[in-house]
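Right, chain A next:
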Amino acid sequence: MNGEVTVDKSPFHKYWVILSTRTQEDMSYRANYVFGAVFRFLPLVTTIFLWYAVYEARKASGAPPTIQGMSYLDIIAYYAVMYVARGFSSFPGTMSDIHKDIKDGLLNRYLIRPMSYFGYQIMYRLAHKLVFWYVALFTFPPIFYLLRHYFSHTPTLPEIGAFIVSIFISFWIGILFCFIIGLLAFWFLEISTFLFVVMMMEFFLSGQLIPLNILPAGLQPFLQWAPFGYEAYWPCAIMLGKVPQDHLLGLLAVGFMWIGIFLAASQLLWRIGLKRYSAVGG
Partner candidate 1 sequence: MPIIEVENLSKIYRTQKRLPGLGGAFKGLFNRKYTEVRAVDGVSFNIEEGELVGFLGPNGAGKTTTLKMLAGILYPTSGTARVMGFTPWERKNEYRRQFALVMGQKNQLWWDLPAQESLYLNKEIYGVTDAAYQQVLDEMTELLQVKKLLGTMVRELSLGERMKFELIASLLHRPRVLFLDEPTIGLDVVAQKNIREFIKDYNRRTKTTIILTSHYMNDIQALCERVVVINHGKKIFDGRLDDVVEQFSQAKVISVTFKNGGVSKEQLQGMGEILEHTKAKAVLKVSRDKVKKASNDLLNQFDVDDINIEEVPIEEVIEKVFKGSEVAK
Partner candidate 2 sequence: MTTFSKYLRLTGLMMKNCLVREMQFKANFLVRFFTEMMWLVMQFIYIQVMYMNTGQIAGWSKWDMIVLVGTNHLITQLFEGLFYENCTRLTDQIRQGDLDFNLIKPINTQFLVSLRYTDYSSIINCGIGIGVVAYALNHLGGAVSLAGVLLFATLVLNGVLIYYSMLFVLSIWTFWIGRSNNLLELYWQFGQFSRYPGDIYPWLLRRMLMTLIPMLVVSNFPAQVLINKSEAGWIAYGFALGLSFLAFTVWLWGKGLQRYRSASS
């Protein structure tokens, strides 16, 4: 070609290259992944016997067999489905990576390239998730087969659809929240303790420690409306049939509202922060 140096195949091509390269890198750690994937479920063993003892004690003392509508089988199924939900919405290290990129002045290499920093981060994390699910495709089914007796509710079609949408929502809420917190590095340099507190809070409010509906009644309005529930609690609740069918649409709508809010917040923080970053001479 005369005079042309490069031919840009398509705007998405560069994102694809990152995705595939990163995926290949992760594949080399495959053995570690399989190992980790199986032992990841070990805590479930204790959970199964611990809650069994709780429900047995309740039975012996004549208390009702469900706690806030959750039977023993339900609660175990909840913790099991939690693994699936977190497989879509947890992005370990993202907050601190973004924080580090800003703090150490490494943003420059992304800013001079014709691509969005967000776009890069999303592809990077997506690649990680793809590898996770590639391995999970082999390790999860056998484990869930072993746990099949805990699933007493067969999800209806609307519930399955809502579950898939809620997973989609959880991905975006998860990653956007990481952006927002990571972007705070534009203003605060040393926030390791803060990051940790935020992560603990996220862990708790997303229902990973305890199903949100079992927590004290006084907290319920806050818990149900807060965005973190969408990261793990709601997908599990939907799958377990704990959300009435007529509530599903409204629930998902609020989820999308939160995505919108987080998206706007992250874009705003990015714009303002970038000005500040360049002003300091990045």
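A word on the picks: all candidates are chains of the complex that A comes from, given by their letters.
To be clear about the criterion, a residue touches a chain if its C-beta (ideal position, glycine included) is under 8 Å from a C-beta of that chain, and two chains touch if they have at least 3 such contacts; residues count from 1.
In this text the structure is predicted, and so the values were computed from the model without any measurement.
Quickly now, which of 1 or 2 touches chain A in the complex? Give its number.
2
For the complex, which residues does chain A have touching candidate 2?
These residues of chain A touch candidate 2: 32, 35-36, 39-40, 42-43, 45-46, 49-55, 57-58, 61, 63, 67, 190, 192-193, 196-197, 200, 203-204, 209-210, 214-216.
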